[in-house]
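A single protein chain has been omitted; all remaining protein chains appear in their positions.
Then we have chain A:
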Amino acid sequence: MTQSVVVQVGQCGNQVGCRFWDLALREHAAVNKKGIYDEALSSFFRNVDTRSGGNGPDIYKGKICSLKARALLIDMEEGVVNEILQGPLRDVFDSKQLITDVSGSGNNWAVGHKIYGCQYRENIVEKLRKTAEHCDCLQCFFIIHSMGGGTGSGLGTFVLNLLEEEFPEVYRFVTSVYPSGEDDVITSPYNSVLAMKELNEHADCVLPIENESLFEIVNKIHQMISSGKLGSTVKQNSLVTSSAGSSKTIQEKPFDAMNNIVANLLLNLTSSARFEGSLNMDLNEISMNLVPFPRLHYLVSSLTPLYTLADVNVPSRRLDQMFSDAFSRDHQLIQADPKHSLYLACALLVRGNVQVSDLRRNIERLKPSLHFVSWNQEGWKTGLCSVPPVGHSHSLLALANNTCVKPTFIELKDRFMKLYKKKAHLHHYLQIDGMEQSCFSEAISSLSDLIEEYNELDATKGGPRIDPSRLKIAV
């Protein structure tokens, strides 16, 4: 079994990360009744004997003593991390896994990337090495950050670079929260585009998330619950937005529901690697199957169901509905419509009591309405994990490498150009040591190239299918 390390950078990264650890503990608590430290737990947690002051060697077998998250918390302001350390999760984090500063990055990518990057480089490398040493077989780094600010965006992508340099064999999955159009940070387009260049070049897989989509999903759930349309009650802890059953007892904060969705995304993504099933899907398989060309590694994700009803017997119609929902516009975690764009590849990871025939039936059913690129007409990667998420009898995570990400990138580019043409706020960046105009032009050029690659693929959509002629053998 392999281990993964989560690197949470900036305010958004840490808030999402915090929800992730909380829900991970809840999930393992539901599955692991005997309190034995098992392989599934070890993928994200260390088992430490705190009596020796946390300096003793990790305990690999036997009962759980004290679980420590395999995480690195980085923020250039102290507020968020301090709150985590005073909250119910304080014992899950090792105090040596934190890197904080006081003044923040002022929503400036350059401050995060160039100044703090330089300043904290050695500290970060040392802490990463330590967490890696505690791992028997480190498979993957998960970076969680937002694109629009300064720390998550700038320092986050600096860390991404660092990971590639120091741990080239380990996969880098990045969960990036993209700014919405009404983002209150004026320079978020600059920060995002500068960060995009780094993601293009150094990430193995990126899972883009947009706050608008999360917000819409949260609203949808509230409507469903309060409208009382449903005859039976909704299981509270099954809401994809809920923290029920976890450590949080206090009033949930506004972003908590949205962050829980992202946390659930990560849990579902890693479920087949942690738990058994009839068709396992490991993290390296996700990267292998969903990334046909190195730069096209942006995966649109969707989670279903958003909640379950209290009745236990699930007719297969509801199961089929789960599959249909996964492809609908309002379940995607970015503002995109994969059904009307071109699929390069698609992965379905099912959890719970679902068998291969259910999977096959639904793929057959949905295939005709989806457009796949000509060289990957049957491009489905599937996984079956036996352990469902808390509160559900089954769930589905769909990951799509689909040209529907293009509009997000085009919008980003447009917002960037609006500011850049006027050279608005540029001086804040250029005055930073190491920043030049060329950083901007290279970044926008990288984004344009990416958009162009998607354009070329879109152009093939719906066109006549010409199969290349096969090799001829002399008889």
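One rule holds for everything that comes next: contacts are C-beta pairs under 8 Å (C-beta built on N, C-alpha and C of every residue); 3 or more make two chains touch, one makes a residue touch a chain; residues count from 1.
Definition applied: contacts and distances are computed from a predicted model.
Novice: Of the options "Proteasome subunit beta", "Tubulin delta chain", "Trafficking protein particle complex subunit 2-like protein" or "N-acetyltransferase domain-containing protein", which is the UniProt protein name for the chain that has been left out of view?
Specialist: This omitted chain is identified in its UniProt record as "Tubulin delta chain".
Novice: Just one of A:Asn108, A:Asn289 or A:Ser446 touches the chain that is missing; which is it?
Specialist: Selected residue, touching the omitted chain: A:Asn289.
Novice: Which one, A:Gln86, A:Ser357 or A:Ser438, makes contact with the chain that was left out?
Specialist: Final answer for the missing-chain contact: A:Ser357.
Novice: When the complex is taken as a whole, what residues of chain A touch the one chain not shown?
Specialist: On the chain A side, contact with the omitted chain comes from 1-2, 39, 136-137, 139, 276, 278-280, 282, 284-285, 287-294, 316, 344-345, 347, 355-358, 360, 363-364, 367, 374-382, 384, 467-468, 470-473, 475.
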